[in-house]
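Take a look at the structure below.
A single protein chain has been removed from this complex, and every other one stays in its place.
And now, chain A:
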């Protein structure tokens, strides 16, 4: 079995993705069928954000991947030999 930190990190990833999936599902699928003045709407942002936030997250992810690739390529560049 995986040890200590590995198990904690793995399980926290699982829990985080479950929470995210549940929140997003309720937001997108269940809320439109709930009455406008139900208390549940208090816990959710306006519906436009259900499109904007994943878009922003995708852009941030792309930027992180690009930055990582740039750093690795920069570190591995070899100076050209010229006699």
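Methods note: a residue touches a chain if its C-beta (ideal position, glycine included) is under 8 Å from a C-beta of that chain, and two chains touch if they have at least 3 such contacts; residues count from 1.
We adopt the following convention: contacts and distances are computed from a predicted model.
UniProt lists the omitted chain of the complex under the protein name "Dolichol-phosphate mannosyltransferase subunit 3" (options: "37S ribosomal protein S25, mitochondrial", "Ubiquitin carboxyl-terminal hydrolase", "Dolichol-phosphate mannosyltransferase subunit 3" or "Erythropoietin").
Interface with the hidden chain, as seen from chain A, comprises residues 1-3, 6-7, 9-14, 16-18, 20-21, 24-25, 28-29, 32-33, 47, 50-51, 54.
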